[in-house]
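Inspection log for the structure reproduced underneath, given as structure tokens.
Missing here: one protein chain of the complex. Every other protein chain is in place.
First chain written, first letter: the chains are A, B and C, and each begins at residue 1.
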């Protein structure tokens, strides 16, 4: 295999973050990834797009995503667009034999996500849903602790994602508030992260029961047809119970993805507003010690996930650096032909999250607990 | 009205806390309460009971609760017993024309709680359910802020109560794990506090949907027939949505009653493990100031609820001191013939909590969202 | 020995706190202390004094401290007055053979404190300086950890006491701002606590070097002749170095006595605004565990100092409850003829703190490091 040529579609928030990660990954990690940031794809072939491409570090720019995907020299397609474009882009890329990373939520509905997954199944291309929280060192440490049995049997997972950015009733109806473009509101945009985290750390849910709410229905620009917030209970395969929550109406919360896991031997708590910390309580794990409590673990030791490549302990990394780990994983899996999962989220993982989101919507509509059945391909 | 004679039934955990509060209330507050700690009632007329009565500050002890309630010289009956005794005691006390404070949960079921409420309705006696969290200064401050409109419209209430004391599978089946005695498990014991808080601060729920779990069913002493934990979603009359949760399986959480309320103008957060603090976020309420965030309010200023009677600011009070406020309220309402609510919880409040708890159980059993109808008397 | 009769001189802030502790000690602790709250002594024999005495739980009131001290039936004298009265009161009480507890600072100067100590030396009476922080459970836990060697060799002690109550330039010159009455300002009132803590936990200082400041010299009521704040470095006998600080000009700090101790095996941090917590870092004390950090220890377990007599864990005690421990210690030492130290501070401890305070003043005046020599009696 020669150099991997990457095409990135989308250059807004996620496009900026992904570009940074592609640029940085080889600067910090000892890799033999050999890839090129080939082309950045936007909506219109403007000077601005070309300038952005240069600023972000891409060799070229283009404005026809079909053309970009079809290019023979492109090996990897990175889809960082609004949700309604995921399906056609993935299908085309898969047919063209490209490896694909796609932003979450994978599809606007479980059916669409399943179609997307089906589109790549059997093709042999690597597929990854961009659930970037999986690559936070603190969360990787949590996963290591759970997988090694340090937490014992898991009893509870409670996850939530809180923001505040649309609380002003005069905030307009942007694309994230439009069902046909985004698929859903807080549920699909924020809740999906929480759901993926629960699956990553605890396992698959078997039933959910939830309620959705749109607090401000009329906004400049039109009627909002997605949820502003949701609350749900969840039951896991292993017997644990918990909650899923997301809202864009939590004043003071800028970007708080927070979960708490209680096991028979330990409790863990993560809060994205302090992304480099993991709160850990191991009970009276050390007999005779009378000074037990919640530990604020500064996740920055050389023995912590990914940290040997960064800075001396206590010199904390930023939000954008987690994307470096994510794309390191993607490119390494492609380069070395390794499976994306279980560390990375595959399209199957992306589909399963969508299935759970849909079940929450159905429970809201029917007032009934929904057992979840996961489809295969 | 002459002196009020109080009888306390129960001398374990709550009996000790109530006794302390009766002793202390006149030491700190400028009152004309004129009451006497007349008699402490226990199960058996032993020397130990008499010694406890003396230690706790009661003039006499007795072991027949019927006799104690019937005493002509008793004006106030304080019922601090396990739940199954609430009904007969309240009924008898109400018939005897005594003012009553009863520990929560008021009844083991909504029906029983309704019977209890019915028992006092129309008798003219004061009745109070001992939801002591209502009397924490930090929570009173929260209530003042909400009532004055400082938080704007309320969008979310999320409340939980976490403990860890029965996580050891060898911990025996005590009375709190026996349905016939306690009524329910984490739901009625802990969740009821959270539910009462939500009603106190946000308003009545109109629908709930929950799931219960007993993680360890067989224990030394028998089969556990109450819940170890529950999770529920809740919809309020005013349109807010949120969650109720309680568990006795949250390792590291000693006694954490925690809620978070998001309004259109502010967010509040309370955590009983730091009972003298209120976290407050008022958004960008002060234009031009670029230093907004969550404030850790040390609730101890002379202008904070109840604080002018305690210590200089920063000299924090303890858990037991909140009971002083509770009994101050009870005795003042009796002495001055004022209504117990809305600051204190009446038996109607106690009944409504039970109605909500029952609805959560029904939703668990049926998998269906339960709309709540509150009965009258 | 029959019943111990206690006389309390002073009924303001400390008088209120001591009265509460005398009332409460027998209610919580299994003791055979047999003492009576005999007489409360104030400045004038008014109805108000008598009312206060009753409210605080004292059998009688009086307004002549000499007469009170001389009473044959008084066994214990509790001196909770401003500093300038400590010397005459202690001398008279010691001569009368009374056991004595005296508020800090013991004397206004090292000379005066030495005189006071000399006054009791050889008389056989118990003498205790009321350094109440020694009786906080979190601090007792810290002491246990240090004494057992869990912290290893101590390298640093940094202590500070911050308040804000005189920041308003219009705040008048009260007695605490008057050198002839109080002895010194932040140094003797607040710094003395910090100094006592360092001696209690780490050992005796051998040298200090400090600077004092009076930020607002003219106030309504006169010229302030005590310090508003001081900063000092300290060298300990065991080689550790650190700082002492106190100020009444730390906006937002209500009553923050905070110290941090670094040892070769552990770090401890205490903050009085969260008095029931101890922050503990034991390094990588548990090999193989990758989740080390500062633990927030909720000091409320039955195995924590004093806690078996209070409440279930997580039901936190208040500031006033630490005085219960202090007076329990005093009365127990008297009753059982045990030494006040090292848990309690004796008058020698009170004197040594004064010696250190004086050395800090001298270093400020001379700009020179002061080696400290402790006198004997």
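Going forward, a residue touches a chain if its C-beta (ideal position, glycine included) is under 8 Å from a C-beta of that chain, and two chains touch if they have at least 3 such contacts.
Since the model is a prediction, treat every value here as computed from it, not as a measurement.
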item: Residue in contact with the excluded chain [from B:292, B:308 or B:366]; value: B:292
item: Residue of C:265, C:309, C:362 or C:375 touching the missing chain in the full complex; value: C:265
item: Touching the absent chain when the full complex is considered, from C:4, C:96, C:121 or C:167; value: C:167
item: Subunit B residues touching the omitted chain (full complex); value: 141, 144-145, 277-278, 280, 282, 285-286, 289-298, 301, 303-304
item: Positions on subunit C contacted by the hidden chain, ascending; value: 155-156, 158, 160, 162, 164, 167, 207, 209-211, 213, 215, 229-235, 239, 241-243, 245, 247, 249-253, 262-267, 281, 283, 292-294, 363, 367-369
item: Touch residues of subunit A, complete complex, unshown partner; value: 13, 17, 19-20, 23, 26-27, 55-57, 163, 165, 253-256, 272-275, 298, 300, 311-321
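Note that in this section only the chains that are shown with their structure count from here on.
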item: Most central chain, Cα average position; value: B
item: Distance between the centres, which are taken as Cα means, of subunit B and subunit A, whole angstrom; value: 41
item: Between subunit A and subunit C, centroid-to-centroid distance (C-alpha), Å; value: 54
item: Residue numbers of subunit A (touch at least two other chains); value: 292-294
